[in-house]
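Note sheet for the following structure.
Only one protein chain is missing; all other protein chains are in place.
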């Protein structure tokens, strides 16, 4: 079996900024010669998540608004007592979305739908540099 | 290593219709000779999700009611401005559930609990035909 690991580094604005990872994932699949097998994208850190969504400006706003309404920045979080921090909502939003996704690759392409992209959601309360781990098994 | 890919095609009613994928997954595991390894089920498209649940009529209603209360069909979504569409809630519900699941297979069987099934939740606002990608590595 082949195991290959690559990284996608990206700057985010935080506050549920959405980054489309799909073009880079496609590049990596091609470069590494992955024809049939799985690709896992994993976000190290506990304030960012990875999922899929139709990456268009409307939903980009909607998911941000939804996460903020579900777990508001201004809420009371015990996490703030631990670290005198302000990102309790970020942690919970990220745990909720989950840090990783595994996508089957068939005939050299990710099996995504036409209107489906793999996205990183940065839930932290400030801009961050993120280094997503991309691992392929084939 | 062996990589095998199969598909499960299913008709859904949309509106958070729940489809139990487990019997078909068990068939696939047997047919492909997977004894120890992983199976990933992935839903292409951005309005359906995959998770596990106890597949019984009560929870089938409960999860549908919960998703509708969390992200109501009649809510205001910027997505509708982009496409003059009506399924903003479907997209967010699906991103939230996530499109894929990976289950270890041990001694020829999925390591699910007795009352745990792998389900597709179709969050779209109309009936859909879905083709779930099932990939095995062993």
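When the chains are written out, they are named A and B in that same order, and each has its own residue count from 1.
Keep this in mind: a residue touches a chain if its C-beta (ideal position, glycine included) is under 8 Å from a C-beta of that chain, and two chains touch if they have at least 3 such contacts.
For clarity, every value in this text was computed on a predicted model and none was experimentally measured.
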{"item": "Among A:11, A:81 or A:109, the residue in touch with the chain that has been omitted", "value": "A:81"}
{"item": "Selected residue (touches chain absent from view) among B:82, B:102 or B:125", "value": "B:102"}
{"item": "Positions on chain B contacted by the hidden chain, ascending", "value": "1, 36-38, 51-54, 56-59, 61-63, 66, 70, 96-98, 101-104, 106, 111-113, 115-116, 137-138"}
{"item": "Footprint left on chain A by the chain that the document does not show", "value": "1, 3, 5, 40, 42, 44-46, 70-71, 77-83, 88, 91-92, 95-96, 98-100, 102, 133-135, 137"}
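Assume only the chains that are shown with their structure count from here on.
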{"item": "Chain A and chain B, separation of their C-alpha mean positions in angstrom", "value": "19"}
